[in-house]
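Can you keep this structure in mind? I'll have questions shortly.
Omission of a single protein chain aside, the complex is shown with its protein chains in their original locations.
Note that the chains are named A, B and C in the order they appear, and that numbering of residues resets to 1 at the start of each chain.
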Amino acid sequence: MNKIKNIGVLTSGGDSPGMNAAIRAVVRAGIYHEVEVTGFIRGYEGLINNDFVNMDRKSVANIIQRGGTILKTARSEAFNTVEGRKKAYDNLKANHVDALVVIGGDGTFRGASVFSKEYDFPIIGLPGTIDNDLEGTDFTIGYDSALNTVVDAVDKIRDTAESHDRLFVVEVMGRDSGLIALRSGIGVGAEAIMIPEANMDVDDILHKLDHSRQDKSSKIIVIAEGDEAGGAFAVAEVLQKKYPQYDTKVSVLGHIQRGGKPTCMDRVLASRFGVAAVEGLLNGERGAMVGQINREIVFTPFDHATKHIDAEKVSSTWLKLIDILSF
Amino acid sequence: MNKIKNIGVLTSGGDSPGMNAAIRAVVRAGIYHEVEVTGFIRGYEGLINNDFVNMDRKSVANIIQRGGTILKTARSEAFNTVEGRKKAYDNLKANHVDALVVIGGDGTFRGASVFSKEYDFPIIGLPGTIDNDLEGTDFTIGYDSALNTVVDAVDKIRDTAESHDRLFVVEVMGRDSGLIALRSGIGVGAEAIMIPEANMDVDDILHKLDHSRQDKSSKIIVIAEGDEAGGAFAVAEVLQKKYPQYDTKVSVLGHIQRGGKPTCMDRVLASRFGVAAVEGLLNGERGAMVGQINREIVFTPFDHATKHIDAEKVSSTWLKLIDILSF
Amino acid sequence: MNKIKNIGVLTSGGDSPGMNAAIRAVVRAGIYHEVEVTGFIRGYEGLINNDFVNMDRKSVANIIQRGGTILKTARSEAFNTVEGRKKAYDNLKANHVDALVVIGGDGTFRGASVFSKEYDFPIIGLPGTIDNDLEGTDFTIGYDSALNTVVDAVDKIRDTAESHDRLFVVEVMGRDSGLIALRSGIGVGAEAIMIPEANMDVDDILHKLDHSRQDKSSKIIVIAEGDEAGGAFAVAEVLQKKYPQYDTKVSVLGHIQRGGKPTCMDRVLASRFGVAAVEGLLNGERGAMVGQINREIVFTPFDHATKHIDAEKVSSTWLKLIDILSF
Partner (left out) sequence: MNKIKNIGVLTSGGDSPGMNAAIRAVVRAGIYHEVEVTGFIRGYEGLINNDFVNMDRKSVANIIQRGGTILKTARSEAFNTVEGRKKAYDNLKANHVDALVVIGGDGTFRGASVFSKEYDFPIIGLPGTIDNDLEGTDFTIGYDSALNTVVDAVDKIRDTAESHDRLFVVEVMGRDSGLIALRSGIGVGAEAIMIPEANMDVDDILHKLDHSRQDKSSKIIVIAEGDEAGGAFAVAEVLQKKYPQYDTKVSVLGHIQRGGKPTCMDRVLASRFGVAAVEGLLNGERGAMVGQINREIVFTPFDHATKHIDAEKVSSTWLKLIDILSF
């Protein structure tokens, strides 16, 4: 194995708060260890289109606190084709880039896995997604920030719900994973939550509401966008019929959950991951995602990291907690 | 006219940040001027149902920073009937309440106007609505807070829009008034806005976007919920077809705009209005809304205050400003 | 008078939130009216050292929400000398810059006034200071943001003060002007405030506290840094002796008041002022500060704008308000 002299870095898939902190850490760690760093624009598209910038220390100054990603991000159809990956590889070679750090979620890592095997190319992944749905790390970059954005928004909704004796159905992100709904639901003091992992239907919610305090002046149901029950509006319709005494409203939080300044936790996590990714590559790690389990840095092979976690077990503890707290 | 000895206070209609600061000011000013204050619950419903609390100085401690309203609010159908108002009057008499301060918007003041004439009852209104759509005051309580909530949310959306080269259509509150869209649109650096007052259609937006910088990586359109074009989703559909290079997304901000901590400006405004309302009542003012015009306190008769403002003239200056700034 | 073809823009003196929004508006308005815009770095130092950048539309993209100033700022001793101003003039000529927009406070405008007379050079000033201490405008850029930063910080202090039954003396900015203390004091529900304009001493505070509710679990005194009584620590010492039942603490908010995202109001104000400054210059305005009085744009000659406002009259109304509200 030759010494790595130039590391490429890119962000791919949906953006998440803390991606900039991760880019900064990769660049600073690279320079610290006397490696050049090349930033590719719009994820794998940048590899294919040879769209890149040379990163120096100043290029990542004053970005640790910024939402989004200065390298931009995209989902790349072309990278799923043999031809696209061939172009990407040729461009990496031409630019003397001999390793990659890819920041993103499971889609990003599946692409990285194929590419790294196809061309025997060293790649380390950084978990950058608000969904926290990856094996191999307790937390992904952006999850904590998204949770706080949800909590801030629902605190505002609680103000108006309390004033008007309203029942609110709040839809949060999480197409395949209810983790955002679960944690934020506890954080906002929700009366009930609906998540894909729990196989709940509206009757379960009705049952819970029937058994919660009837003297509450407001009720908040947090629902993951991917829940099977058919979306916040459908749930709200059923609830409105059942509880005519409440004025039922829907709030879909949407894309505000992806943006905003990262929290301290996400900045620290991203900083630590970025340094670990570079040092991992230099120590021969490849084809793996860097993560943090029980506060220690661990590397998990891409194929294992992208297996969706079994939330069933996790969620039952938390769902019980919500039952107790909203009692 | 007999001396006023007991002032009732209530919040009615949609809640807005700063209502609690206004209640606090009414209570403290009442006590300062040796008048009792009675708080009625859920607006005019509280008058009709005789649902009230006696307010002392402590009952409004530590609420100046809270969103919502501790007196709760509602829209009252019953108060629109002769019988409902009769009950309200009888309860006021029975409780020796001899004047009212009502905090709300145009619907609240229309009810107050009818009641005050019907029973020759002293009422002062406080403009509490996020819409800022009342004659007789430069600013209503809650408008500034709602603007900052919108701006914070769209700043987050801008992060993700920039990272993904997206066009966002953001729907903000304002059923009959585009003022929130107008000001927040400038505040977030929107590429274009759509408001009811301006009779714009989607073609106007298309025209503007065609003439704005084509190298922008994101575009944000702010649209008032009441705009005739048919809602954010319909607008987005047209834009997506016309600009396939942008991934067009919709965000409906919804009820978060009503909640949250009031800004300093709304707290100061509410504090000033609350004191002015009590002192106005004691000085013989009645049947009028207290407002602030050019930094001076003014009283405007209810019938004039509830006439919707002519935003046409105002908005042309501001729309021009957006054209220049997004150029 | 020749047509203006290139406008220089700079920020000078202490920074304030919204300066970036103002720079953006100057640049966009310049380009809209087909004028080039040159940005000078570190205020008048940039003129003297010929340190500048050509501004295009993209150079001010995505800065409206950022605190600080992308052009940096400084206080320039050299610009107070004949030689310094000569160099500045020569550089402006050499770069074909034929007008200036200077964003700052009274010191900035005094320099601009001397320079504009000395060289008959067209300059418009933009009021950018958190202190709001200029004649010729109801509000300066940054004042509203600083107020909200103070209010957010003191809300946090109130939490801990309430929990511990503490008396807090909070020092806010305002060397010559108590306006920040006055408005934020109302906003946070302070029990008393001390400002330079009011000639209050600690005895006045003691007197007020004696007459306020004795059952309060916390008390907050807001004091302007410039108050004569000798600073927050000296005041706290006296209060601690007099009120041993309270655990008296001091909090000096300091520089956090200058930073952070500008509020919606400051962004709108800055945007409006920036456009008005450019259009004013093109219409022949010069040697004046642009401001907003009663919602209309006005131009005030520099020598008048920098006269400190007579806060005495203003403050008595507001001090009375605090007495009533903390009663």
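A few comments on the model shown:
As a convention for this text, contacts are C-beta pairs under 8 Å (C-beta built on N, C-alpha and C of every residue); 3 or more make two chains touch, one makes a residue touch a chain.
The model shown is predicted, which means the values in this text are computed figures rather than measured ones.
Note that the absent chain touches A, C when the full complex is taken as a whole. Which of C:K58, C:H207, C:H255 or C:R295 touches the hidden chain is settled by the complete complex: it is C:H255. Within the full complex, the residue among A:I64, A:V101, A:I141 or A:A198 touching the omitted chain is A:I64.
Remark: the residues of subunit A touching the chain excluded from display are 24-25, 28-29, 31-32, 57-58, 61-62, 64-65, 138, 144, 147-148, 150-151, 155, 158, 162, 183-184, 186-189, 213, 215-216, 261, 263-265, 267-268, 271-272, 275, 294-295, 321, 324-327. If you put the missing chain back, the residues of subunit C touching it would be 11, 15, 17, 19, 42, 66-69, 72-74, 149, 153, 155-160, 162-165, 168, 217, 249-252, 254-256, 258-260.
The criterion applied here is as follows: only the chains that are shown with their structure count from here on.
By the touching criterion, once subunit B is set aside and every other chain stays in place, the chains split into these groups: A | C. Averaging C-alpha coordinates per chain places the centre of subunit B 28 Å away from that of subunit C. For this pair, subunit A with subunit B, the centres built from the Cα atoms lie 36 Å apart. Centre-to-centre spacing of subunit A and subunit C amounts to 39 Å, using the average Cα coordinate of each chain.
Annotation for subunit C: no residues touch 2 or more other chains.
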